[in-house]
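Note that this complex is displayed minus one protein chain, with the remaining chains in position.
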């Protein structure tokens, strides 16, 4: 564009009078066959983009974004895990030399050095050579960094118990939800349930709380079995949880084996009304 | 179309194809989102429920005020909403009028102004309505009060939605 004294104005505006003719410029900057960006090259790029988009949409349809149950800050049994691209950092902090007293190393120094070096790469590697094979130090450091990141991520994925975590985060399905909703919180059994501390692990609607205790609104036990479990424990549930009168124990057992609805007398039947 | 225009240059052809592919990508990205956004418009209106409001025995020839409330589900938010109806008997007919003034949505009252007995009166802009809800000429409202869909079952009056009388 002409600037300065040679510039022609349209009226009183500063828009130059002369127009660029609409013909592609000549590019001879680089050797070999060049191709016009618009429309030739862009068409190819967009074809790739379109194929990519189709694949992407298929992915979103085939795998809906996961959603676990509502966050429950009191659930101490949950195994937390960051999103996958932070796993390398998460894993790094598990190692002895990078945790405990030395957390600073894992949380600040190592990532700081790595990302700092990445940011300042142009000034750390100032030689004129561009080929990866001709600048061995930069290349090997980068390869090392990538391998370390991949390795740490892999280790973290390996050591995580995916099945257990999934079970912990799982949402109650609709039937369970309804069963949990229908728990009679006015019942005498419920009062005993909360007083005896059952509520701490099995939740306020018998829905369980992840790792600490399973849902118990649909247990396959008779009241006598429930009473036995409450006193003697079962599986991971320790013995001696119940401390009260036999009468209370009986009420509690009936309350639980009925799915939280002692009067209606059945945890097997879901209430479909409402 | 002239003969000339059939000769599409390579550049033009590529440009058309490019526009097509670009359009496809834009559509692929935008369409799901657009459908997502306009969902409230396309969602079929839920069948409105009828709510028990009053006993037939309590009704008189004189409009009486009845409040009724129901659970309103607003997407993820559920709340109790209270509505009001002016209900009276007219022979065997039961008429239930909405108290929402058809002018600007204030709440009308029966027989509330000494100057205009036996009329619905709106305190905002002095709109007035006859007993059957007809708006009185010369006052701001331009249409009668809306009328609830009514139903009587076992001596109880059930109300549905308020619909325009015209």
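Going by the order they are written in, the chains are A and B; count residues from 1 in each one.
Keep this in mind: a residue touches a chain if its C-beta (ideal position, glycine included) is under 8 Å from a C-beta of that chain, and two chains touch if they have at least 3 such contacts.
Following the convention adopted for this analysis, contacts and distances are computed from a predicted model.
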Missing subunit (named according to UniProt) among the choices "TRAP transporter small permease protein", "2Fe-2S ferredoxin", "Menaquinol:cytochrome c reductase cytochrome b subunit" or "Binding-protein-dependent transport system inner membrane protein": "Menaquinol:cytochrome c reductase cytochrome b subunit"
Displayed chains contacted by the hidden chain, counting the whole assembly: A, B
Candidates B:30, B:81, B:136 or B:149 - the one touching the absent chain: B:30
Subunit B residues touching the omitted chain (full complex): 29-30, 32-33, 35-37, 39, 42, 75-77
Residue numbers in subunit A that touch the chain omitted from display: 1, 10, 13, 15-16, 19-20, 22, 24-25, 27, 29-38, 40-42, 44-45, 48-49, 52-53, 56-57, 59-61, 63-73, 75, 78-86, 89-90, 93, 103-104, 107-108, 115, 118-123, 125-126, 128-132, 135, 138-139, 142, 146, 168-169, 210
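One rule holds in what follows: only the chains that are shown with their structure count from here on.
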Residues on subunit B engaged by subunit A in the complex (per definition of touch): 11, 14-15, 17-18, 21-22, 24-25, 28-29, 32
In the complex, subunit A residues that touch subunit B: 38-40, 42-43, 46-47, 49-50, 53-54, 57
